[in-house]
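Heads up, one of the protein chains got dropped from this complex, but the rest are sitting where they should.
We call the chains A and B, going by the order they appear; numbering starts again at 1 in every chain.
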Amino acid sequence: MTPLAGYLLVAALLFSIGLAGALTRRNAILVLIGIELMLNAANLNLIAFWRYGPHPELLTGMIFAIFSIAVAAAEAAVGLGLVIQIHRHAKTTDLDQMNRMKG
Amino acid sequence: MSLVFYILAALTIAGALAAVLLKNTVHCALALTVAFAGLAFLFLNLDAQFAGFAQIMVYIGAVAILVVFAILLTKNSETPKDGVFSHTWLVGLLVAAAVFAMLSWAILQSVSRLPQAMPAPTVTVLQIGEALIGRYALPLEIVAVLLTVALIGAVIVAMHEKEGIQ
Partner (left out) sequence: MQETISFTPQLVPSPIAEILWLIPALPIVAAGMIAILKQPRRKTAAALAIGSQSISLLFSLFAFGHVVHNWVHGDFGIHETINFTWIQVGAANVDLGWVLDPLSAVMLVMVCFVGLLIFIYSIGYMKHDENFTRFFCFMSLFAGAMLGVVIANSLLLLFMCWELIGVTSYLLIGFWYQKPSAAAAAKKAFLTTRVGDVFFLLGIVWLFSQTGTLLFYNAGAGSMEHGALAALLSQPAAFGLSAAGAIGLLIFCGAAGKSGQFPLHVWLPDAMEGPTPVSALIHAATMVAAGVYLIARVYPLMAAGALSGGTTAALIVVTWVGAFTAVFAALIAVAQNDIKRILAYSTISQLGYMMAGLGMGGVAVGIFHLITHAFFKVLLFLGAGSVTHGCHEEQDIRRMGGLRSDMPLTFATYAIGMLALCGFPLFFSGFWSKDGILDAAQHWSVAKTPFYMLVFGALLTAFYMTRQVAYVFYGHWRGGKPAHESPAVMTVPLAILAFFVMALGLIGTPAWPWFKAFLDGSATRFAWRGFMEPGLLALMGVSTVVVIFGIILSWRFYGDRSPRPTEPDALERIAPLPWGWLCDRFYVDELYGVTLIAFYRWWARVADWLDRRVWGGLVAGVAGLFGLWARLNRFLDTNVVDGGFDKGCDELAVGGGLLALVQTGRVQTYLRILALAVAALAAILIWSSRA
């Protein structure tokens, strides 16, 4: 098991946990938490590949990860703002009860 | 694979698990913070110092706080009376398991082709700055625009609706 493989496995595990959380929890905020975990796992992947990749002097992985962090922050802000607005409307954040778009 | 890695990995995963499994939403947010911290240390372990500190500052310093604020603003601070998991939680778990299986299979079956230990790169902040302005100038600008839009958007989305005010 190479170090890279170890990091990748950790990242995969993190990703799966985050996905599980996003898919199973009822609270909308918990879904966002799961999404944050998934993003972080991806970041870990990026940094790991940068560290053990062929051209670390290009800084591609690092910059990618930094941008990813920035974008994730912005997205978390907007997402949570949405959740707050939804809560004002429906007086709840329970995703099981939000099926007005049902076909 | 050093011991440090194992400890840090265990910490991160424990935090993630806690964030997903705990009943009280605030406890989840705090566990998330622990997970973020673990990740930051992992970054440091990977010689990505800037990324690690950026992780601490942005994620722990902003995103986690943001999550806590959102929890408080949506009156989720108490433990909910009926279950926290959805009715069909098993399906979601299975899907996540499937994804993990696929990912791990992909990783494990290419283990032989992955590169071995490499010498640690030295990255200075100056280099990062030069790269941002030089090679990655366009993504930088785009991300700047994106951040602006997100800022404005978040404000508008979360604003109270008042009569006569657009």
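One rule holds in what follows: contacts are C-beta pairs under 8 Å (C-beta built on N, C-alpha and C of every residue); 3 or more make two chains touch, one makes a residue touch a chain.
Note that the structure is a prediction, hence the values are computed from the model and not measured.
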Of B:G15, B:G52, B:G92 or B:P121, the residue that touches the missing chain is B:G92
Missing-chain contact among B:M57, B:A106, B:A120 or B:V155 belongs to B:A106
Residues on chain B facing the left-out chain by the touch rule are 86, 91-92, 95-96, 98-99, 102, 105-106, 109
Residue list for chain A contacting the dropped chain reads 19, 22-24, 31, 95-96, 98-103
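The working rule: only the chains that are shown with their structure count from here on.
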Taking each chain's mean CA coordinate, chain A and chain B are separated, in whole Å, by 5
Note: in the complex, chain B contacts chain A through residues 1, 5, 9, 12-13, 16-17, 19-20, 25, 28-29, 32, 35-36, 39, 42-43, 46-48, 50-51, 54-55, 58-59, 62-63, 66-67, 69-71, 73-76, 80, 83-87, 89, 91-93, 95-97, 99-100, 103-104, 107-108, 111, 114-118, 120-121, 123, 127-128, 131-132, 136, 139, 143, 146-147, 150-151, 153-155, 157-158, 160
So, in the complex, the side of chain A touching chain B is made of residues 1-10, 12-21, 23-27, 29-30, 32-34, 36-37, 40, 43-44, 47-48, 50-54, 56-57, 59, 61-63, 65-67, 69-78, 80-85, 87-88, 93, 95-96
